[in-house]
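Please see the structure below; I have some questions.
With one protein chain removed, the remaining protein chains of the complex are shown where they sit.
A, B and C label the chains in the order they appear, each numbered from 1.
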Amino acid sequence: MTQRPPLSKLDLVPLRSITLGGHEISRRKVIETAKTLRTNSGLFDDGMLRAARQALSAYERNIRPGSVAGCGRAIDKLATRANLSSETNARRIIHRFRRDLRLFARRNRLHRVVVIHVASTEPIKKLSAIHESWAGLSRALATRRTSPLPASSLYAVAAIEEGMPYVNFTPSLGVDVPAIRELAAASGVPIMGSDGKTGETLLKTVLAPMFRERHLKIESWVGHNVLGNGDGRILASPANKAAKLRNKDRVIAAMLGYRPQTRTSIEYVESQYDWKTAWDRICFRGFLGTRMSLQFTWQGSDSILAAPLVIDLARLADYHAERGRGGVMTHLACFFKSPMGGREHGFTAQVEMLHRYVAAN
Amino acid sequence: MTQRPPLSKLDLVPLRSITLGGHEISRRKVIETAKTLRTNSGLFDDGMLRAARQALSAYERNIRPGSVAGCGRAIDKLATRANLSSETNARRIIHRFRRDLRLFARRNRLHRVVVIHVASTEPIKKLSAIHESWAGLSRALATRRTSPLPASSLYAVAAIEEGMPYVNFTPSLGVDVPAIRELAAASGVPIMGSDGKTGETLLKTVLAPMFRERHLKIESWVGHNVLGNGDGRILASPANKAAKLRNKDRVIAAMLGYRPQTRTSIEYVESQYDWKTAWDRICFRGFLGTRMSLQFTWQGSDSILAAPLVIDLARLADYHAERGRGGVMTHLACFFKSPMGGREHGFTAQVEMLHRYVAAN
Amino acid sequence: MTQRPPLSKLDLVPLRSITLGGHEISRRKVIETAKTLRTNSGLFDDGMLRAARQALSAYERNIRPGSVAGCGRAIDKLATRANLSSETNARRIIHRFRRDLRLFARRNRLHRVVVIHVASTEPIKKLSAIHESWAGLSRALATRRTSPLPASSLYAVAAIEEGMPYVNFTPSLGVDVPAIRELAAASGVPIMGSDGKTGETLLKTVLAPMFRERHLKIESWVGHNVLGNGDGRILASPANKAAKLRNKDRVIAAMLGYRPQTRTSIEYVESQYDWKTAWDRICFRGFLGTRMSLQFTWQGSDSILAAPLVIDLARLADYHAERGRGGVMTHLACFFKSPMGGREHGFTAQVEMLHRYVAAN
Partner (left out) sequence: MTQRPPLSKLDLVPLRSITLGGHEISRRKVIETAKTLRTNSGLFDDGMLRAARQALSAYERNIRPGSVAGCGRAIDKLATRANLSSETNARRIIHRFRRDLRLFARRNRLHRVVVIHVASTEPIKKLSAIHESWAGLSRALATRRTSPLPASSLYAVAAIEEGMPYVNFTPSLGVDVPAIRELAAASGVPIMGSDGKTGETLLKTVLAPMFRERHLKIESWVGHNVLGNGDGRILASPANKAAKLRNKDRVIAAMLGYRPQTRTSIEYVESQYDWKTAWDRICFRGFLGTRMSLQFTWQGSDSILAAPLVIDLARLADYHAERGRGGVMTHLACFFKSPMGGREHGFTAQVEMLHRYVAAN
């Protein structure tokens, strides 16, 4: 989106000025992941892989061990990079992350670091009183034996404390904690989330407004997703799947203003690799109660759909911070299934919010 | 759409104050058509039919013979109501129509008549120099042995000369003639068209903007329509089909700003009756040139989708005229595949144009 | 199938000679069920309902209270007809069923009664040593406080002990118990099951052989079913759903000779009523490992697909018994998802088995 008008008019960081780094729990090399995407999923071509080899090696050198705090057993099993599960105190983990981020910036002589969370979906984390204020949470982070926050939120705290913008591209908790939002507001750090709107839900948010405006009453909306990549393997675990489905499902009622019967399901089918097939069937009633239907099949590569949005978000978060602004970046709602700080889910309306931001800058 | 906010806030004519009348070329009774829709297409229920019987009889009494001028042989064959094809001079036909319209208004003590064209699709009519100005066209209407305009446009001239708003819900020529638009502007009569956006094209105009905004490059968009009602039978004739396909096809390029490979086809399958099934397959390229696809199947009743839009248009045209306004009603673009006087095809953007009209009234 | 050649050549009981009766757990009247199917699902027409009214009343008079033994809590809740759950001794229930069956035959002066099980799916029942021989099971039926068999099997025992053919049209246990098969063999009573092959699985059993013969290697077969009738409500309960999915899933590997990734799921969506929509996606590899796919959407009325098969089975079981034959009716495999006594799942091959039976009779 940042490559075409009107966003291309903004003075965004050039693509070639971006340096990649990250936290990772698996020992698998980035170049191996890329090769596997090539072989199993048919993405890229051999020429692209060759051209990217050096850049991927440079990326690899900027990767540090992540955390599996509160990620559930399905994710625990993937943590081959280091003895991550023995590390339990939240403040220590945050401390480690902050040092990693500072070193990454210093060694690469970076003007700014933007942290974007793209890890596999964590189980739903229930919040309690200690999550209400930063004072309380801060104390719990320091003193509790086990972390009161899942990994996605520990990365958020580390980023914000370092003054770096944080964006949560997953359904995990991330920055969506009153105490952390308080910290971000107080620090003037831009934040946003959650859950990148890449495929099936994107379609939902253009179709549901159409039914609403035409006064066609939706009776049921059934969505069935089949995917086979690492995210899919994690989502085969019911605890992790619950967080994902919650976002996919509640979008529709939010846009319609009433609650049709919705059923969203996800199946992990390994031989699909990075390809996600979504089948949706929408039954609706028109004039005189007549029953009609729409069904669609969406066939997309999960990584390929997500990657350009992550790049867009990095550039737009950097741009926002560069202008000295902080807080929730509500103008980025069109990138998310559950946009923070706003109730608008319709994609076109969200795009207009972004266009208005551009016009005002 | 006029039953829900914000349109429901307008002071529109109440539904019960509307009286139906029309021009028709077939001898078939309205009540018979309704019964056939019930039996073959499964629309309504027996209770609705019984409740509507009296209203349909009243409607029947307000029906006068139409015209088949320039409608092609497929439509000629349906003209069982009177010896319509012997009538050739355009001005005489217009004269007859005007008298019908005046009598309809007088006998039913109507405050205003709105003319909405809903006849089967005419073959494409090529315009020439005489269609450029009302002076020239007016002369040709009076003097030429065969009509220089198809029926849809004769109805338009009759309506406008009577000061009645005219809306073209079909792909036929209607009011889309420079000379007739000149007449409407001069007379201060509201006009609009053309081709009601009921199903497949409605979907196109919410999906294409999504692909555009996400910078997903559409390579091909194939649409295949299957339908079995009277309109379908006429569209089985290649001359009539051409007009329909033109509108369905060009919408996409207009919204994208480039021209993907598009193929739209229509098949007449009698046993489908009033049900239209549209299958669309969209192939697009995402990040790094990756090929992905979306396909959808839309299953709707053509009449049931069109009817409420026709009612909405009648009420909104009446409202516009009531406020003394004339000319092209560009704020009604969201109802049409080929909206006059505007280049916006995206449905959501069109709906906003309508909402702005409401807000300003 | 019995109305067309070659089955129509058999000397089967005429349709008008068949009298309906049954066991039922709900207090709901048959005529009410029929009316609801008319109103909610759009089945039949008003004329058919009127024509059937008298026959349905006669049927209603032949209905006796059933049993919910081993049916699980989801089915227990539907048992409004009598205080069924207080009845626990299996032999007493069987005794009651046998008397019902005898009285039904006597009062209606019937030449033969065929029992066909069409109740909602029971949870999977694990078998143990007592189910291995009729001697052991017979003792357990008489002495145990709670029934060692679910209702579907109690009906089977009652039917066989009365010398009446028994057919299990559901995925429930029914006659698929070594001890009961022993009893049927010893008594010379025809039996068959299980699980009527009406829709999605029928398609699987014509498509899978095609892939097998063309040497196209199936990687994954995902099936997603959406339905809204009473059966669907019961299948929303995980225990009951398990039995159903087991049959739907294992059919494919049995036909292919290898085990592709299969995922079959069922969602209960009330507004679908009696209509079942199945979406299946089959990914396969052809020459040189090329990945290709087939997807289909099946839209059928569950009751309408099942009813004629139940009539066929009644006539064919009666025919078999009339000729003095007993045991497993393997020639009826084409009617079942899990045909007893045979490993052939391919539909065409099963139909040929039936045709050979016809030719030999």
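Things worth noting here:
Keep in mind that, in the parts below, a contact is a pair of C-beta atoms (placed from the backbone, for glycine too) under 8 Å apart; a residue touches a chain by one contact, two chains touch by 3 or more.
All of these numbers come straight from a predicted model, not from anything done at the bench.
One of B:Ser17, B:Ser57, B:Thr80 or B:Ser220 touches the chain omitted from the figure, and that residue is B:Ser220.
The residue touching the chain not shown here, chosen from B:Glu182, B:Asp249 or B:Glu267, is B:Glu267. Checked against the hidden chain, the listed residues C:Pro178, C:Pro238 or C:Gly286 yield one contact partner: C:Gly286. In the full complex, chain A touches the omitted chain through residues 42, 46, 297. Residues 42, 219-220, 222, 224, 226, 261, 263, 265, 267, 269-272, 277, 279, 281, 283, 291, 295, 297 of chain B touch the missing chain (whole complex, contact as defined above).
Contact residues of chain C toward the unshown chain are 1, 3-4, 43-44, 48, 202-203, 206-207, 209-210, 213-215, 286-288, 290, 292-301, 304-305, 307-308, 334, 346-349, 351.
Here is the rule we go by: only the chains that are shown with their structure count from here on.
We define each chain's centre as the mean of its Cα atoms; on that basis chain A and chain C are separated by 47 Å. Inter-chain spacing, taken between the CA centroids of chain B and chain C, is 51 Å. Residue numbers of chain C whose C-beta contacts span two or more other chains: 42, 297.
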